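What follows is a set of notes on a single structure, which appears directly below.
Of the protein chains in this complex, all but one are displayed in their positions.
For reference, chains read A, B and C in written order, and residue numbers begin at 1 within each chain.
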Amino acid sequence: MMENNKDFEPLKGLIAATFTPFDQDGQLNLDPVPRIVEHHAKCSINALFINGTTGEGPSLTEEERIIVADSYAKEAKAHSIKTIIHVGHESLQTAGSLATHAADIGADCISAVPTSYFKPSSLNGLIDHLAAITSHAPEIPFYYYHIPRMNSVEFDMLELLKAAEKDLPSLVGIKYSATELSTFVECKKYKDGKYNMLYGADEMLLAGLAMGADGAVGSTYNFLAPLYNKIISEFESGKRESAQMYQAKSAELIRAIISTAGMPGLKVAMAIAGFDCGPHRLPLKTPSPGIVDELRNRLESAGFLEWNVPEDE
Amino acid sequence: MMENNKDFEPLKGLIAATFTPFDQDGQLNLDPVPRIVEHHAKCSINALFINGTTGEGPSLTEEERIIVADSYAKEAKAHSIKTIIHVGHESLQTAGSLATHAADIGADCISAVPTSYFKPSSLNGLIDHLAAITSHAPEIPFYYYHIPRMNSVEFDMLELLKAAEKDLPSLVGIKYSATELSTFVECKKYKDGKYNMLYGADEMLLAGLAMGADGAVGSTYNFLAPLYNKIISEFESGKRESAQMYQAKSAELIRAIISTAGMPGLKVAMAIAGFDCGPHRLPLKTPSPGIVDELRNRLESAGFLEWNVPEDE
Amino acid sequence: MMENNKDFEPLKGLIAATFTPFDQDGQLNLDPVPRIVEHHAKCSINALFINGTTGEGPSLTEEERIIVADSYAKEAKAHSIKTIIHVGHESLQTAGSLATHAADIGADCISAVPTSYFKPSSLNGLIDHLAAITSHAPEIPFYYYHIPRMNSVEFDMLELLKAAEKDLPSLVGIKYSATELSTFVECKKYKDGKYNMLYGADEMLLAGLAMGADGAVGSTYNFLAPLYNKIISEFESGKRESAQMYQAKSAELIRAIISTAGMPGLKVAMAIAGFDCGPHRLPLKTPSPGIVDELRNRLESAGFLEWNVPEDE
Partner (left out) sequence: MMENNKDFEPLKGLIAATFTPFDQDGQLNLDPVPRIVEHHAKCSINALFINGTTGEGPSLTEEERIIVADSYAKEAKAHSIKTIIHVGHESLQTAGSLATHAADIGADCISAVPTSYFKPSSLNGLIDHLAAITSHAPEIPFYYYHIPRMNSVEFDMLELLKAAEKDLPSLVGIKYSATELSTFVECKKYKDGKYNMLYGADEMLLAGLAMGADGAVGSTYNFLAPLYNKIISEFESGKRESAQMYQAKSAELIRAIISTAGMPGLKVAMAIAGFDCGPHRLPLKTPSPGIVDELRNRLESAGFLEWNVPEDE
């Protein structure tokens, strides 16, 4: 069994939360995957987060999740990009099977969101629940996926780290998709930075970096990585106003996407950037052609297309 | 394809939301099912609601849901009890497969809760989503499962009926597990009572009856049916104060269960009533022996045991 | 000091939550009050609830609340209608002054909603808070005003009764404006009906009656009392279907009001019924003439005008 963090190399920089491509009938169509991951590689994406929220993981069957994980993991390996496979599921038995599969295919890490219909009712309950998943793949580094706006599960992440140290030996960090960052900086400073803190709100990346984020997981890193690489470099070289300007641009583009088309707008933006991943699975609704056009216009006039292309192209 | 409600015989009276029995290792153990359903039959239970919230449906794998549905449906048939199989799932593909299976085994009805991680974002989205499920079993009467306290999905049920009339031909009614009853009475009166309204808050059954409930689905009907049969008979014979007294007793017992052990207390109460269904699946936590003892004491001193036994025993 | 409930005559039947009339400049205009209360008397309204939510109490200055209370209380007395004066205020000092004033003018009862910016953080905190108000008028029967949808203050009302028995001697009951009715029936049955339970959701009155409501406080009792008197009489004579039909009509009319104009639609409906109370105070917005016309049309075509007139006119 893994001992916390030993020999674990923390993830850094941008981590793309991958989309799951479908054909027009709503069936998996993995043809675009190689080109997408090649693009990731050119854009300095360090890792992929597969089958999560962006990837419509909960809308896939168990079999489909395995197929998608296989496909992205294979391409990632070819480009020396690391992989985090999301295995959270309402049925912890299924989550455990997905964790086993992740181990079998040599994924670098796994992650899980807690159940959202029945919610863990205490921190201990959460840990039991996570341990029931990680026990199926004890050697693989595990990230807890904290995303209270989606599932209303909101435990104190610092308390999780303290409790998990003993009871969840494979925990190496948190994919922290919340705007509350005071706990985030406490988590980062806990035990001299023992845990790998990945920030999950693209539109607030700069705030996450300021509060100690090691890396960042997000959907817009698929198609706007050059913009975020700018935020990171300006941040690191102390150009505060310039970093804010780029972050404001990111916020403006995300606002255009979400206010026009809701969360499904992200897949539309991916298509506008040149990587068509097809429609959504219900319950997410594929935006109508009219909405797509409107979003294209808003994004183009906001300079979206300038930020899709790798820096050296 | 089913045309709304034609030849459909509305459900009435008490409908038990069944527990899923596990062994001490957390694996399915269906041995108690025949005795439980025999008890249902003696207690004038008219139908079973299988694999829903009480049955920990979301915590089961697809295969397990099929096995549980088979088991309860077979026993129900033997006692001329009707069946509603809950097929809701985060993956609508899986939900569709479960609906097909329900049709294959001759279930009387199906029902589905909407997805809770990705939530339908509009009434139209909800209907598309439900249609994607019911299209797999268009001949089977379908009940929408409205339970906003669990999934925060809260559409106007009268608007659902109006819209579904055209776009969801197999919809026959609603399992309405909410305390807001003004919409409920409007739904009941809509089109001269065309839709079958099943109320889902046991502790408020009397209020549901007053507002027009045809029947009621609940977990405590497994072990307190005689008490609820009293509420119904007193209500029907106009004995208002007496009906309130019995309803207050139900509320008191449910308060004891929930305040001592949370939702898992319901399975404990089932065991105290003589039908041991084993532990819970995580993320629900099986109460500790100390909690079980405390709950037993509270229930016994509140007269719980008097209300478990069929009237004629 | 009042001992709980001794010599207190419980309120029954319909209690109108009064509107506060303004002139076109938004200043108090109490001219319509006598005619309104005369109408109340003709419609068998038993008591008035003054300066509450319907009366825009929080939007009034302390001086204005005193003037409005004086005006309605005077007219009520002339018609032998009882009065409950709402004295809740973000400043408990001001709430106490308003309670003293209510005592000074011989109000029958007082009531208070808890503070909504700073919320009481425990049941004990709530009781201290209420005691700080009632200590200014210990002889006057006090109703706690439970309306969690407005202030998100949601304590267990049965626990309040148990704790208040010792620490809040003037508490005589609850104005219970919530849809959760299992606690309501428990409160009603507590100590053999010692507490006076007033239900506060007009669109669910029938459910409240079934669960033991002694009386009901609401805004639509100002202009639809004949409809609600029908619900009560049908309920009492055991005509269940007919009671439901009238309740569905109430729900339909309230749905028309709220969906067209939001809460301000209630004052518009009062004007349509013949009692113009002028505009709203901000933050509530007075509906535009277009909205008013639309609401008038919807209400008229739903039969609203038939239900405004006292039965014997």
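Everything that follows uses one rule, which is that a residue touches a chain if its C-beta (ideal position, glycine included) is under 8 Å from a C-beta of that chain, and two chains touch if they have at least 3 such contacts.
Keep in mind that this is a model prediction, so the values were computed, not measured.
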Shown chains that the omitted chain touches within the full complex: A, C
Residue, one of A:154, A:167 or A:180, that touches the chain absent here: A:180
Contact with the hidden chain (one of A:15, A:98 or A:211): A:211
Residue, one of A:87, A:201, A:263 or A:282, that touches the chain absent here: A:201
Contact set of chain C toward the excluded chain (per top definition): 53, 56, 58-62, 64, 89-94, 113-122, 124-126, 128-129, 132, 150-152, 262-263, 281-285
Chain A, residues in touch with the chain not shown (by the definition above): 158, 178-183, 185-186, 188-189, 201, 203-204, 206-212, 235, 238, 240, 243-245, 247-248, 250-252, 254-255
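By definition in this document, only the chains that are shown with their structure count from here on.
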Category of the chain touch graph - line, ring, star, complete, other: line
Copies chain A and chain C - rotation angle from C-alpha fit, nearest 5 degrees: 180
Interchain centroid distance [CA atoms averaged], chain A/chain B, Å: 36
CA centroid of chain A to CA centroid of chain C, Å: 50
Set of chain B residues in contact with two or more other chains: none
